[in-house]
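Mind looking over this structure? Questions follow.
All protein chains but one are shown in place.
What follows is subunit A.
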Amino acid sequence: MLKIENLHAKVEGNDILKGLNIEVKPGEVHAIMGPNGAGKSTLASVVAGNENYEVTDGKISLDGEDLEDLSPDERAHKGIFLSFQYPVEIPGVTVTNFIKTAINAKRKSQGLEDMPAAEMLKKIREKAALLEIDKTFLSRSLNEGFSGGEKKRNEIFQMAMLEPKLAILDETDSGLDIDALRIVANGVNKLKSKDNAVVVITHYQRLLDYIVPDFVHVLADGKIVKSGGKELALELEAKGYDWLK
């Protein structure tokens, strides 16, 4: 589904990704771990099409289609979803209206009419219940004054609404207490199917107890330096990253 070959990327003149390869197939869960500053969020941003990052070499494709010339919204329409490490505040736009706008933008790109209001409402209720989000939360300005945990939960709520083909979760576990972590992980697991895929970026093994990966990769200094099964995460938790250098 997602194929990244020899990816090199720069931000503000600094080389961050230095020849990265990864392939994610439908139905798989991949975990990417690695020290701070390794380039994990950069990778997520580049896949999502953030124009602040310059791809200097290599190729990213989704279902065989090169993403190079696609804008972030076009990539989103193809089914890429990024749960941000630091979700951005959008004052003046409520959670509900934002997600409605996002869903209808995607439908429009597919030549569909707006989702009927009743259907939208039902879906919002259903997904809010799944993530144990209450009504008042939905009418607040997006991310404005949200706690770290609320922001992360809201990201997964949006993911549940948009039902992406490929979800990249960037440090979604940070800021979540154990109960919230369970709720969020449960939300992600409910969305998993043989046709979609999840890439989980995390520092810690804990989230991987709930969202169990098929593969674990270690990203250090802009490259994947080691890959393995889920037991690699436990090893990393115990030993840190230094032994890999």
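Just so we're on the same page, a residue touches a chain if its C-beta (ideal position, glycine included) is under 8 Å from a C-beta of that chain, and two chains touch if they have at least 3 such contacts; residues count from 1.
Here is the rule we go by: contacts and distances are computed from a predicted model.
Colleague: Consult the UniProt record of the chain that does not appear here and report its protein name from "Fe(3+)-transporting ATPase", "L-lactate dehydrogenase complex protein LldF", "Iron-regulated ABC transporter permease protein SufD" or "Urease accessory protein UreG".
Modeller: Of the names offered in "Fe(3+)-transporting ATPase", "L-lactate dehydrogenase complex protein LldF", "Iron-regulated ABC transporter permease protein SufD" or "Urease accessory protein UreG", the one UniProt assigns to the missing chain is "Iron-regulated ABC transporter permease protein SufD".
Colleague: One chain is left out of this view; which of A:6, A:52 or A:193 touches it in the full complex?
Modeller: The missing chain is touched by A:52.
Colleague: Considering the complete complex, identify which of A:27, A:72 or A:175 is in touch with the unshown chain.
Modeller: Spelled out, the listed residue whose C-beta touches the missing chain is A:72.
Colleague: For a quick check of understanding: of A:11, A:102, A:115 or A:224, which residue touches the chain that isn't displayed?
Modeller: Final answer for the missing-chain contact: A:102.
Colleague: Since one chain isn't shown, list which residues of subunit A touch it in the complete complex.
Modeller: Against the left-out chain, subunit A lists 45, 48-52, 71-73, 75-77, 81-82, 84, 87-94, 97-103, 105-106, 109, 158, 162.
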